Structure formats: structure tokens, C-alpha cells
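Only one protein chain is missing; all other protein chains are in place.
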Amino acid sequence: MSITEIQFQAQTVESAPEQAIQGRSQWQLTWRRLRSDRVAVGSVVVILIVAICAIIAPVFAALTGHPVDQEYPNTGWTLQGLPVGPMTHGFLLGTDSQARDLIVRIAYGARISLFVGISTTFVATLAGVTIGMISGYFGGGVDAVLARFIDAVLAFPFIVLALSLAAVFGPSLTIVLVVITFFSWAGISRVVRGQTLSIKEKEYIEAARSLGAGPWRIMFIDILPNLMAPVLVLATLSIPAAIVFEATLSYLGLGIQLPTPSWGNMLADAQNDFQVAWWYLLFPALALLITTLAFNLLGDGVRDAMDPRTERIFAAASGRRGRRKRRRVTPIDVLSDPAQPTLGGPA
Amino acid sequence: MSETGNRDIASAARLEAELWDDDVLVSVENLVKYYPIRGGGIISRTIGQVQAVDGVSLVVRRGQTLGLVGETGCGKSTLARCIAGLFQVTSGRILFEGRDITNLSRRQMQPFRREIQMIFQDPYGSLNPRRRVGSIIGDPFTVHKTASGAQRKRAVQELMERVGLNPEHYNRFPAEFSGGQRQRIGVARALALRPKLIICDEPVSALDVSIQAQVLNLLADLQDDFGLTYLFIAHDLEVVRHVSHSVSVMYLGKIAEQGLKNDVYDSARHPYTAALLSAAPAADPNAAAQRQRILLTGDVPSPVNPPSGCRFHTRCPKAQSLCGEQEPVLEAKAGDPANHLTACHFPVQAGEQLARAAGRDQR
Partner (left out) sequence: MALTRFLIRRILSGILVLWIVSLAAFLLFFLRPRDTVARELGGKTATAPILALITKTLGLSQPIYVQYWQYLYRLVHGNLGYSYVDGEAVKTILAQDLPRTASLVVGGALLWLIVGLSVGILSAVRARSFFDRFATFGVLTGISMPTFVLGQLLLLAIFLPLNEHGFTWITDSYQGLSQGVVPWLGYYLLPWITLATVQAAIYTRLSRGSLVDTLGEDYIRTARAKGLTERRVIYRHGLRAALTPVVSQLGIDIGGFLGGVVVTEQVFNMGGIGQDSVAAISQGNLPVILGFVLIAALFVVVANIIVDMVYAVLDPRVRIS
């Protein structure tokens, strides 16, 4: 380049600061992509509906006139003492084996599912992120111990712990909360640890250390913001895993006990009469499936919104513009897969 | 320890501090940094060492710029990080204003961190992409608790203006800035606490040529305005020539040559320095055609197993058997000023044309 060319370039660039375009933050971009993803939006709608049903469950009882635990042997049973089907005698979805109104019980069951799903995920995420960051950042002996502990928890058969605790302390909601939280944090921790290990090597972390920033400040102010994306995806996907976990535990009789309605224990009860009362099996199952599917699709949508380069097979089907960029699946994709059993517990 | 013993040590330290040449800001004495390589079977043993820095001594004077040059892998970045306290040193000393800051704990090092700052090479990697620029530049204030709230914001915006950024972009993310601007952000961050020493680790290597000039000019201005001292690391000799007062040339963990800029550039004594100078692109194409390039054969040897004797002897056009046996001492050669040191058994003489080791520049 000649001298004049260099000078010209310099001048163009010197004026650049004034002309810098207003960029958008990562979160704003993610939000916009999410908003345009019809599947994700639909999932949010479904989740909101379920949540509303859970919150206003007493309204269901009031509207139908059937409290959740009330048995109606006269109207709710057939002459042979079997549950009645949908749309009979004012029971919208039929009754259960004890002639209780099914739709009211399903609504109350939603309360348990959502409460357990969200609260255990919240605690597990806090614990998982903290432990993962500590393990990844400090390395050395701390990491050696913590990483093995995380692996041990991940590989541990949940059923064994659940059975043991239920045997010794009796089945209850507390056991459910403890067991689910205990098995959920490890999956998050493992991912966070991996991410921390790689982020730790970045130059801006070195810069922070050269400024004199202490390890805790670096972890929470420099590393954590870079973790938010995968953590958010994992947390969103932990919720359906926790809901399924609770349903399974209650189904086996290790969790919520009848007459308190949980979708899991309702399905356990329904199994006995499934040949004659298909609605008792089908409707709670559908409720569970729809809720789980909605959260999984939402998690998928959040992950795609954060990283739009992911190969999207459903692009055409769900109305998104089908950008077919082939791209390598990175470990974070594999690990933040909704299908990943790294979250522990049953599926 | 006895009372008298304690007093002796204290007074010795005081004496040393008094004898300290106040002109010298940083002194590095025989710094050695080895990285152990672990291998072996069930129990991992140390089976080798990466000899990244192998006995380096240098001095940086107040208000001046020491340029540190060398190829990739010669240990200059490692050396810089040792001085900045980011790495533990294997042996040797680092003295800052007479005080020993070698291998201090984080807490002990903290007050020195206000005086020693660093600018990094990669404008894209050295700024946290998830933090706003104002927060990044304001970090030193927060960490050292010198300013907060509105006061800090004001200080940050002043800094932004000083380095040529628009202070209204306080809340933007690094991604919204160009490479050159990001380096300015890095400069602002380093400048925040008015340090005495700024270590610049190849601050312009990743920038376009035209931007390089801007950033270098900025650094020079700041040095004048704030009386800064720079340790400037680069691999581009022309850049180093532009900014430095004195220059040290590193090869494979050791200093090959050092001295005042003009001494080293105009009368390079070490064959390695001469080779580097001959390879630097010249602005005038005619002069470049006439200049004869000295081509070095082979790759840089591995720092795990450095050559015996003089480390450069495997690639040196002037190497003789002595070079492989005995390591040359870093000393002033005959006819050179006392501060122009060379580590070579057969230094380049004035006017000598180095025989090309292999292959000519086929023009």
C-alpha cells in the first residue's frame, strides 16, 4: 500500500467511533429469535395454561361443585361400583376409582407437578452452577474430589436411594424433593464445570487476574455471565425431567400418597382398572405428556434461539425460515440436549 | 532468630533499597520459568521440563520503553506474565522499585497490581464479551475499591475520551466495536489506576497496519502525558523500533542481545538479531531488493530440549564447534558501549556480510 492509501484508510477508520451502529445484546437477539419461533411460543402458551389450571384449581372444584377429595358413590359410580366415564352426571372427564371428580384432581395434580418441577430445578441449578464453577475454576485437589463426586452422583441408580429413603422415612413430598434435587444438580454441575474449564483459559480471565481480581469475583462476575446461555437451556430442560421424576416416584408409591392427587399416583391407581375405566388412565397421562412435551419443546426452542446455527430439521415444519447451515455439533449441543440423561433420574 | 540477627536483615534490606537506582523501575534477575511435563505410568512423574524462560536479566527504566523482541515461542510472553505476577517463577527475582515481588501471594501482590498493568494481544479475546465496556474499564476501580457509583462512571468516561472512544458508548458490548477500538478499551482499562508500569503483550500484532499506527501513537502520547513506563513485547522489529528506547532480543528463553535501540538496530552484534533485521520488510522496495536476506535454516528447536551451548548454534550461519560446547556470556563486546550486551562467541563485526546459511534469496 502506498503512503497515501494508508493515510486514507487511517482517516476513514478514525471517524469510525462516531458511526458505530447500535448493536443488540445477546439477550435481545435471543428474545427476538424466540418470539418468532412458533413452536416455542406455542409451548409457552401450553405451559401458561397448565400453570393457570394449577393456580385456580380450587375454581375447578367450585365450578363443578366437586371438592378434590370428595367421593360420590351415588353419582360417581356405576351400579357395579366402577367409575363413570366422561360427561356423565356432571363429571366432565369422569371419575376415579373412589368416585372422585377426575378433572378436579387433575387440576390439583398440576400443582404438585409444577411446584416440584420448578422448585427442585431452582435449587439444583443454584447448587449445580456454584459447585461446577468452584470445581472448574479452582482445579487441583478440589476439582479432583468434586468431579469424582459429580460423576458418582450421576451414575448412581436413583431408584436405590429413593427406595431406601422411602423405606426408612416413609414416602412423602419431602423425599421427592430431596431425591429429585439430589440427582438434578449433578448434570448441571458437569456441564458448568466443563464450560468453566474452557472459559478459565480465555485471555479476559487472565486480564482480570492481572488486575488483581480475586477468584470469587472472577467466577461470579466474569465467568458466570458466559455460562448463562447453557445454564438457562439446562434449567429449562430440567423442569420436565423433574416433573417426570416426581410422577415416577409417586407412581411407585415412594412419593405423594393418595388421597392427595399427583398425576403419578393417579396413574398407579388407574392401572388396576384400565380395562374398564380407560379415561382414568388416559387423561392424567395426557396431562403429564402435554406438560412434559411443552417444556421440552420450549427448552429446544430456547437453545436454538441462543445459537441459531444449529441444524434445524423442523425448520420448514414449524414455520421458521429454513436456514440449512450445516454445522458441527459441539459438545455443548450434545450435553445440552433435552434428551440428555445427564440430568439424572428416570425418563 | 536473635534480636541482632533481625536487625541485621532489616538494615540490609534498607541499605539495598537505598542503593537502588531510583531510575530503574523494574529489575529482573536471572528469571527462570520451567513447566514440568508429566508422564509415566500409574503414578505420573515429571519426565521433562519446558524451559520457557532460562535465566533472563533485564532492567526497565522509569519513563522509558523496553522493547522485547523474539519469534513465537521464545518465551517473551511467559516472561511478561511472570513479571505481571500471573505465573509462579521457578527461580530468580523480580524487583519493583527495589521491592521483591517474586512469587508473592495474591494478597501481598495486590498493592503492586495497582502499579503494574497489562495490555493483551487479542482484542477479541481480552475483553469479556458478556460485559459492558463501562464495566470492563471500571473493573480496576471496583477491584481496588478506589471509586464507585457515579464517580467511577465519570472516571471511566474520562478514560474513554482520553483513548479516543466515545464516552456515550459506555453501555455497549465489546462486539459492537472494531479491533482497534477494542484495543483502546484495553488501554483504557490498563490506564485506569494510573499505573507506573504497563506491560504491552504484542498489543498491535492483531491489528491492521493503519490501525497499528493509531494505537502506537496513542501509547506514545499516554507515555508522555502520564509518565508511563512500558515493557513492549512484539515480534515485529519495525514496530519495536518505533516505540522503544532500549531493546532486548530473546531467543529460546534467553536474551541474545540487548541495548539502546540505535545500538542494536544499527550495529547488531548477534547473528540472530542480524537475521531478524534482514528479514524485516522495508518500506522502500528498491532498498529491499538490494538488501540481502539472511535465511535461517530449520525450525526453532523445542524448548523442552534446547541445544547445548549457545542455543542458536543449530541455525547460526557463523556457528563453530565452540558454539555447541560452551554457552556464551551476555556481555558487552569490544568497542561497544557498556549497556550494549551480546551473548555470542563470534559476534557480527561492523560491515560484515553474513554468509547465507543455506539458499540464496532468489530475486
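So that you can tell them apart, the chains are marked A and B in the order they are listed, and the count of residues begins at 1 in each.
In the analysis below, contacts are C-beta pairs under 8 Å (C-beta built on N, C-alpha and C of every residue); 3 or more make two chains touch, one makes a residue touch a chain.
It should be emphasised that the depicted structure is a prediction, and the values quoted were computed from it without experimental measurement.
Screening A:S189, A:N226 or A:T248 for touch with the missing chain picks out A:T248.
Here one chain is not drawn; of A:A51, A:L92, A:V123 or A:L154, the residue touching it is A:L154. Although one chain is not shown, part of subunit A still touches it, namely residues 151, 154-160, 163-164, 166-168, 171, 240, 244, 247-248, 251-254, 267-268, 270-271, 274-275, 278, 281-282, 285, 288-289, 292-293, 296-297, 300, 311, 313-314, 324, 326, 328-329, 333-334, 337-342, 344-347.
As a convention for this text, only the chains that are shown with their structure count from here on.
Between subunit A and subunit B, the centres computed from C-alpha atoms are 50 Å apart. Considering their complex, residues 1, 6, 9-10, 13-14, 16-18, 20-23, 25-26, 202-204, 206-214, 217, 221-222, 225-226, 228 of subunit A touch subunit B. Across the complex, subunit B meets subunit A through its residues 81, 84-86, 106, 109-110, 113-114, 117-118, 120-122, 125-131, 139-140, 143-144, 164-166, 169, 172-173, 175-178, 180-181, 186, 189, 208-211, 213-214.
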